[in-house]
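With one protein chain removed, the remaining protein chains of the complex are shown where they sit.
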Amino acid sequence: MSSNAKVHSLSDLANILDATLIGDGDREIHGLSDLRRAGPADISFLSSSKYADSLAKTRAAAVVLREGDARNYSGDKLVVDDPYASYASLTAIFDVRQKRETGIHASAVVHPHAKLGDNVAIGPNCVISADVEIADGTELYPGVFVGENTRIGANCLIFANVSVYHGVHIGSDVIIHANTTIGSDGFGFAPVSGAWRKIHQLGGVIIGNRVEIGANTAIDRGALGDTIVEDDVIIDNQVHLAHNVVVGSGSAIAGCVGVAGSTEFGKGCQLGGACSVGGHLKIADNTIFSGATVVTRGNREADVFASAAPIQDVKSWRKNSVRYRQLDELFARVKKLEKDADK
Amino acid sequence: MSSNAKVHSLSDLANILDATLIGDGDREIHGLSDLRRAGPADISFLSSSKYADSLAKTRAAAVVLREGDARNYSGDKLVVDDPYASYASLTAIFDVRQKRETGIHASAVVHPHAKLGDNVAIGPNCVISADVEIADGTELYPGVFVGENTRIGANCLIFANVSVYHGVHIGSDVIIHANTTIGSDGFGFAPVSGAWRKIHQLGGVIIGNRVEIGANTAIDRGALGDTIVEDDVIIDNQVHLAHNVVVGSGSAIAGCVGVAGSTEFGKGCQLGGACSVGGHLKIADNTIFSGATVVTRGNREADVFASAAPIQDVKSWRKNSVRYRQLDELFARVKKLEKDADK
Partner (left out) sequence: MSSNAKVHSLSDLANILDATLIGDGDREIHGLSDLRRAGPADISFLSSSKYADSLAKTRAAAVVLREGDARNYSGDKLVVDDPYASYASLTAIFDVRQKRETGIHASAVVHPHAKLGDNVAIGPNCVISADVEIADGTELYPGVFVGENTRIGANCLIFANVSVYHGVHIGSDVIIHANTTIGSDGFGFAPVSGAWRKIHQLGGVIIGNRVEIGANTAIDRGALGDTIVEDDVIIDNQVHLAHNVVVGSGSAIAGCVGVAGSTEFGKGCQLGGACSVGGHLKIADNTIFSGATVVTRGNREADVFASAAPIQDVKSWRKNSVRYRQLDELFARVKKLEKDADK
């Protein structure tokens, strides 16, 4: 789909990937594709031996693979220890996204008290408020709003129509996808004589370095302290992080996850899609939650957890659902049978 | 609520709906409402005989109904085969949305290498990037961003603050509601020595013709190939489609659904609200998932599936939840009882 293809020789790519080249180093590579779709100008990769069938049939110009798989492929190849990691590196080389033009677009509204670094790109209709700092090389797509006193580090990429409130600190090498909100008010209200009195949210949001945040995600500011997303965290689309949540470094949060207030995840946690996590929980380092888990309690040691009820054809589901509501009663009946049998 | 009411004679409406008019064709119809709320200048409709009570009491100027129901209504009426389809047609006639003024608003930023068709309406603060093509009659509300090399077909309607990334292809007669994102990066990362290395997403998104996409929805671009939404698909609000998902033509996806990467739906599938669908699944044509189903496996034949645990008062829920965790043990106990009884 790209119209701005880049061309690299196979030996260049071998250098970049620190790979052993077997074949024609002068071969020109125009793109990257999977084994099945690759054309004769594409490089491809074999990340698992289970795709060996596709390897046999591929039309790719060259394939990145492990030494153990290399003997099964007679074409030009790059031999590496971790083909999937090499694939990730290749995607950076063949990426179709165009860097935005540096400078401040004429239609952007930048407060005179904002400080912008070198080579920043502030797209059309961006609004940068007072006392904002944006470090070198950061790109803002059109329509991005940045509130007062917010700091954004170097080499960040903020996509269109992202809204960042006041008092947010974002590290370097952070990517935030379109229509995402950072720093909205946490959901805090005191019930006072039958109405809700707003608890204004005085905390901020701190986003570490090398964090990626998907599209249409919302991360609330803290009530008094901050909401914190540590370094190297990856967060997908449609995620909701409530006030004062802490996400430990290296954690991964898949799409549609919601986390209630003040829950703290240790380092290296993984949440499958659509997990729903209660508030005020402490989750141990390296905990894994399967997709759609409803997390109602914390844990002290790494483990894998799940809660989703099993999918069934709708007839069975109806029958078993009725029975589920009678489970406790069934246990009593079984206990009675056991007692009677014991007599 | 409309202030721009349109007036049609009942005979005009009969023509448009291809209906049999029984009554006064000159009667002026100013609006459309349901039977209970309709006033004496409104047309209404009876889509199911179970609303016959409302028919008896309605103050509507005229009613669209089936032949079988017509005998029970002595007022002016339009007789049709499918009143619900006629109702849909009437909503187009009485819609309160105003078409946007054609032309490019002075505040829009349109790249000189973008190609715009006839009678397009590019609203204030829209940003149209290089090599974008937008076909005839398409309307963009304010604040829409369109990335490089993206194509949008004819007679589309893109609401405010929608963000469409580069390399996206959108068909004709497509509606996309506000704050939706099309073409954000899929959630792809290779774990490399304890950190996440980004897999840049080189694929695009292909949206067919006559597709409607709700508000605050996010559809990611493909990793290498494309994410595909075929013709005549309808998608509601707050939906997340991950990279390389394929949604077969005519499918319907209700609100808050999340679909993980590379899952492929056949044609005519229906997903109730808040379904959560795992990755790399193949779903057969015409499969139906009840609301809140957690889909963990594919299927080869059309069927109806569900998984949500039943709602209970909270006391019963607590007891039965404890028991659910002891289910496997209970089966063992029952087996033992059966064995003992068998002796």
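Some points to look at:
All chains are identified by letter, namely A and B, in their written order; residue positions are counted from 1 within each chain.
To be clear about the criterion, a contact is a pair of C-beta atoms (placed from the backbone, for glycine too) under 8 Å apart; a residue touches a chain by one contact, two chains touch by 3 or more.
Given the structure is predicted, the values throughout are model-derived calculations rather than measurements.
In the complete complex, the residue from A:40, A:112 or A:194 that touches the missing chain is A:194.
If you put the hidden chain back, the residue from A:31, A:83, A:167 or A:208 that touches it is A:167.
When the omitted chain is restored, the residue from B:23, B:123, B:186 or B:248 that touches it is B:123. By the touch definition given at the top, subunit B reaches the unshown chain through residues 1-3, 32-34, 37, 82, 84-85, 87-89, 91-92, 94-98, 105, 107, 123-125, 141-143, 159-161, 175, 177-179, 210, 212, 214-216, 232, 234, 236-238, 250, 252, 254-256, 273-274, 291-292, 308-314, 317-318, 321-322, 324-325, 327-328, 330-331, 334, 337-338, 341.
Residues of subunit A that touch the chain left out of the display are 107, 109, 125, 127, 130-131, 143, 145, 148-149, 161, 163, 165-167, 179-181, 184-185, 187-190, 192, 194-204, 216-218, 220, 223-226, 238, 240, 242, 256, 258, 260, 276, 278, 290, 293-297, 303-310, 312, 316, 319-320, 322-324, 326-327, 330, 333-334, 337, 340-341.
By definition in this document, only the chains that are shown with their structure count from here on.
Remark: subunit A and subunit B have CA centroids separated by 25 Å (rounded to whole angstrom).
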